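Note that this complex is displayed minus one protein chain, with the remaining chains in position.
Moving on, here comes chain A:
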Amino acid sequence: MVVQALKDQGVDTVFGYPGGAVLPIYDEIFQQNDIRHILVRHEQGAVHAAEGYARSTGKPGVVLVTSGPAATNAVTGLTDALLDSIPIVVLTGQVPTFMIGTDGFQEADTVGITRPCTKHNWLVKDTNKLSETIHQAFHVALTGRPGPTLVDIPKDVQFATGTYVPPQKARTEHYRPQVKGDTLAITELVEMMEQAERPVFYTGGGVINSGPGASQLLRELVEATGFPITSTLMGLGAYPASGEKWLGMLGMHGLYEANMAMHDCDLMINIGARFDDRITGRLDSFSPGSKKVHIDIDASSINKVIHVDLPILGDVGHVLEDLLRIWKSRGRKVNKDGLKAWWSQIEEWRAVKCLSYTNSDKIIKPQYALQRLEALTKDMDRYITTEVGQHQMWAAQFLGFEDPNRWMTSGGLGTMGYGLPASNGVQIAHPDALVINVAGDASILMNIQEISTAVQFRLPVKQFILNNERLGMVRQWQQLLHGERYSQSWTESLPDFPKMAEAFGCKGRRVSDPAELDDAIHEMIEYDGPFLLEVLVEKHENCFPMIPSGEPHNKMLLGDDKATDAIKGGGAVLV
């Protein structure tokens, strides 16, 4: 029944790991060919792979794991998906209903543990309700602000027979979040846009989640109005990086021009972003002179952190459609003189060239490694995943994304160990594409076992490791905040990465000479199978620009000279 429900939901792939409490479902999986099961090496890897699959396709990712430790291992992935609004459906096995509460073998209170880290979860005690519950789990995961759902299925419920309810008959009507924005509010926004002298679009993951149509509408709106646009880490690709209105990413490690535009604008139009603390910096001096508009499908995101002047509750795609229509019907007006002056100001900021760094012909700078990766792969059918840390920020700064769903990173939770399993999930969904995980030496070890999954399923994923033998971001903060006392932020016994890759059955190479970098990247791309490229990079490079915590957008650090002990006062308690 579970397998039938998944088939009826259009599921073609399940990421999972069998165990005692899900054996009946695995028995069904054995006896069919419609759903492909990807055997992972750790349940956290299953959830991240499902996230990669979901983020790169817009379809829900599906996970099947057993009870107890499997469910607790899935918790990090669930929380990650919750914070980044990724639709995934996790099915867990549970001890039989008559054993629940007896501390049975591999029993855990899965729905209790996962309640705060799922959008919704269910414990199914009656086989007659099983199929309907699974359909509801898909509905809730995909509807409104997407997120993870979990269905916990006791083993006796799996064995029993019951009535199957097809998806069309499943009751889902009571969960129907509003998608159309209020027309009066949208008209008010149009009036603001007609008059604004210094407008900026600030977009987020909500645009990507709303579907490719929303990204298309956003592009049309930006081109037609000529307003500058910046995006959060989660929203990269909704507007093309090559677009002339593109300011680059904003936030703590965002571009100077993007953050200055946010600080000095007079109209901020937030489309599907959530004023995360990585974005806002110091709250009481966040964009002090602007009117703020917030388009979001989640009412609890509005006025949560930043008080906005005009909230518009609705799906980004629907609201943008109405916004364009109303703006056009009122004569496509913008404040031309204001915009002209605004763009010349932005050009001055751009001239600062905040991403510049001192290159070397002796040692590979991490920025250079990513610039070369970008140059050699940008025209390819390319998907990028990352781990978490300095390499992630450099990847966001130096790689350009022309389309949505091409960039998979752990934004909200910041989960080290996300990238490798996520790259597996992306490659499953896009077998012929080039999938690269930009990683750090520390992060990749957190789920390194998933290389084995890539080898088993012949997934030609590329692990691009920037190895500085440090926990780079931790080290950077210790320099900025703790007087260069580098407590526990370097690794004294890293594995020999290429040899380790080969032990897994994956190809590996190490490169340390800048002159050989291009050749190594070419070999990585051209190799027909999983490949691990270890790039030995400058060990003490810091990631700039940076807004030190506790500071506003216009107090960015652009380079190393002022960095030591830059975080002071109230900022020191922030993360």
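Keep in mind that, in the parts below, a residue touches a chain if its C-beta (ideal position, glycine included) is under 8 Å from a C-beta of that chain, and two chains touch if they have at least 3 such contacts; residues count from 1.
The rule we apply is simple: contacts and distances are computed from a predicted model.
K.L.:
Identify the UniProt protein name of the omitted chain, choosing among "Xanthine dehydrogenase D subunit", "Putative tricarboxylic transport membrane protein", "Acetolactate synthase small subunit" or "ABC transporter ATP-binding protein".
P.N.:
"Acetolactate synthase small subunit"
K.L.:
For the chain left off this view, which of A:P69, A:P116 or A:G213 is in contact with it?
P.N.:
A:P116
K.L.:
For the chain not shown, which residue from A:I25, A:V40, A:V207 or A:I302 touches it across the whole complex?
P.N.:
Of these options, the touching residue for the absent chain is A:I302.
K.L.:
Contacts of chain A with the missing chain: which residues?
P.N.:
The missing chain touches chain A at positions 111-112, 115-116, 119-120, 123, 140, 174-175, 298-300, 302-304, 307, 311, 313.
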